[in-house]
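The structure appears below as structure tokens.
All protein chains but one are shown at their positions in the complex.
For reference, chains read A and B in written order, and residue numbers begin at 1 within each chain.
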Amino acid sequence: MSRLGLRLCVGVASLTALTFGALAAQTITAAGATFPAIIYGKWFEQFRQKDPSVQINYQAIGSGGGIKQLTAGTVDFGASDKPMSDEEIAEVVKQRKFKPLHFPTVLGAVVPIYNIEGVTKELKFTGDALAGIFLGTVTKWNDKAIASANPGVKLPDQAITVVVRSDSSGTSFVFTDFLTKVNDAWKNKVGANAAPNWPVGLRAKGSEGVSGQVKQLPNSIGYVELTYAIQNNMGYGSVQNSATKFIKAELASVTAAAAGAAASMPEDFRVSITNAPGAAAYPISTFTWLLIPDKISDPTKKKAITEFLSWMLTTGQQSAAPLHYAPLPKQVIAKEQKAISLIK
Amino acid sequence: MDARTRRRYAVNSLMLGLTGVCTFLTVSILFLILGYLVYNGGKALDWDFFTKLPLPPGEPGGGMANAIVGSIKVIFLASLIGIPIGFLGGVYLSEFGGTAFPHVIRYTADLLNGVPSIVIGIFAWIVVVVPMGHFSAWAGGFALSLMLIPITLRSTEQFMRSVPQSLREGALSLGASKWRTVVTVVIPASLSGVLTGMILGVARIAGETAPLLFTCLNNQFWSSGFNEPTASLPVMIYNHAIAPYEDYHRQAWAAGLVLLSMVLVSNIAARLVLSRGTARR
Partner (left out) sequence: MATAAIPIAKPRSFLGRLIGGDEIAFAITWTASASILLVTVMLVWQLWSRSSLARAKFGLDFLVSRTWDPVAVQFGALPFIYGTLLTAVLALLISVPLGVGAAIFLSEMAPRRLSDIASFLVELLAAVPSVIYGLLAIFTLIPLLRTYGEPFLHNTLGFLPFFQGPMYGVGYLAAGLILAIMTFPFIISISREALMDVPNDQREAALALGATKWEATWQAVVPFARLGILGSVFLGLARALGETMAVTMVIGNTPTISASLFSPGSTIAASIANEFAEASGDVYLASLILLGLVLFLLTIVINGLARLLILATTKKGTSV
């Protein structure tokens, strides 16, 4: 027994040493959107290497989750690819006594990803075809709503398996925001929302979950941020924009979509760029935002967060393009650098 | 033999054969699980898995060192809270209990034991995460301890009750006070059983995922102390399994193998403790 006791003591002691002794870094917790999670993962890793005393733990739980946990006060800052509504901001002010500030970080595109047996060519989707698929009115891959835009592609006579997000998601918001702008049936039945009442579809958690599910299921379609599609070698289609051109999501077409917004960015950075004008603009593009409290009481955390923001707006932007996100337009960066001083 | 008798004997061998098939099926599932996990996990397991941090999504490589340490931390906290309370409660039920109150406690413990783990997670989020203002190993440890307490309590009581009454009477008649009797006679006599119960309880909570989802959250880095969001193996397996990346799947298999080995080894160890303890007596 005494030997057992001794061994237990040694075990406990070494465990305590391990947990307290080794590391004394300041941890900042952030949570939210899965859409930019790939570049955020990269950024927070790079930033930790630059300054090992600060580590920012980012958990991709969905945009809705980011807003909720910020409201509940369980994270230091949130992230979302859907700008917060006035009511949501008021709720944070009421519960937490600070106002969340929106800081755009990068631009990205939501793409329809698919996994169709025997189809390797890139598909073209009209807004109406996408709305029909996700409403459940277009049920087969060879439906003429899809086929008419894709002459020369042999589409199978197979049922479409729709995969959507189960969590409250900015990606869903951007996608449904686009569908609402281009399709009246969608507008009346479902509308734009982070957690819409989907008429059809399997549900998977996070962008990882949706791309994982589409990859596993033949004849399925889903929607994710461009990077997820490219990283996983998945087929993704081009989408018809407001100038009736079929545009593929890439840096240039996403940047083109932001051109209008960059020139007339509102003071609080809350802006939608879906179905943006311009012949080269990709229609399901969006900014993605960090939601930072305007009052941070802990001075070390405040310093770390503002330093991260400055770094992200300069050095950090260089990581965007290799990961298939579009860097911010110059005017927006200049405007944000001024806004950092609002954090008290 | 008439036709009826022959039919009866045919039914006899058929049905008995079928029960054998049932047994074979269920036991073979265990071997299938083990085999498949060992095959996939073994292929995936490398030294990096134990020593490196996870890499940003989509980059192959990295490991789950933080999740292994995180799991140990959370289980340590859960044991720190759960084992003493469960043990002392079990001592009370077996040695000090009156008539009505122990029944209430026993019933409550069974009730708590039956609460779905996800509900425990909600409870811990409400009473620990929200008031503290952040996710932490403490919250996860608290949630798991709620599952550990009833297991420890009932097994402690059960094994202490099986200590023969004559041993207690012997000590008491020599003038020992009741608590001395408990400490010097009852506890040593039931130690192997009580320890077994504790190890089994810890092994059970080690694999729990649902209570950690919104208490510990997760962490891609090391977490210092117990006050920060903490990575754990079960949550990592979940996140990696549903993700699209091949390399995440590989690591999920490796983590599954590590977790399952931990759980099964402690289960087998617990049973060895028990059989050795009883053999000595």
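The working rule: a residue touches a chain if its C-beta (ideal position, glycine included) is under 8 Å from a C-beta of that chain, and two chains touch if they have at least 3 such contacts.
The shown structure was predicted, so the numbers you read here are calculated from the model rather than taken from an experiment.
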Query raised in the report: Which of A:119, A:153 or A:195 sits in contact with the chain that's absent?
Result: A:195
Query raised in the report: Looking at the whole complex, which of B:65, B:112 or B:132 touches the chain that is not displayed?
Result: B:112
Report summary line: From A:48, A:68 or A:324, the answer for touching the chain not displayed is A:68
Query - Selected residue (touches chain absent from view) among B:73, B:134 or B:168 - result: B:168
Report task. Considering the whole complex rather than only what is displayed, give the residues of chain B touching the chain that is not shown. Result -> 8-9, 11-13, 15-16, 18-23, 25-27, 29-30, 33, 36-37, 40, 84-89, 91-93, 95-97, 101-102, 104-105, 108-112, 114-123, 125-127, 146, 149-150, 153, 165, 168-169, 172-173, 177-180, 182, 200, 203-204, 206-210, 213-214, 234, 237-238, 241-242, 249, 252-253, 256, 259-260, 263-264, 267-268, 271
**Report entry** For chain A, residues in touch with the removed chain
**Finding:** 61-62, 64-69, 71, 88, 159, 161, 166-168, 191, 193, 195-197, 201-205, 213, 216-218
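Following the convention adopted for this analysis, only the chains that are shown with their structure count from here on.
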Requested in this report: Could you grab the centroid distance between chain A and chain B? Build each centroid from C-alpha atoms only and quote it in angstrom.
Outcome: 37
**Report entry** Residues of chain B touching chain A in the complex
**Finding:** 55-58, 69, 72-73, 76, 129-130, 133-135, 191, 217-226, 228-229, 239, 242-245
Report summary line: The answer for chain A against chain B in the complex is residues 1, 12, 15, 18-20, 22-25, 27, 29, 31, 37-38, 41-42, 44-45, 48, 55, 57-59, 72-75, 204-206, 208-209, 211-213, 215, 227-228, 231-232, 234
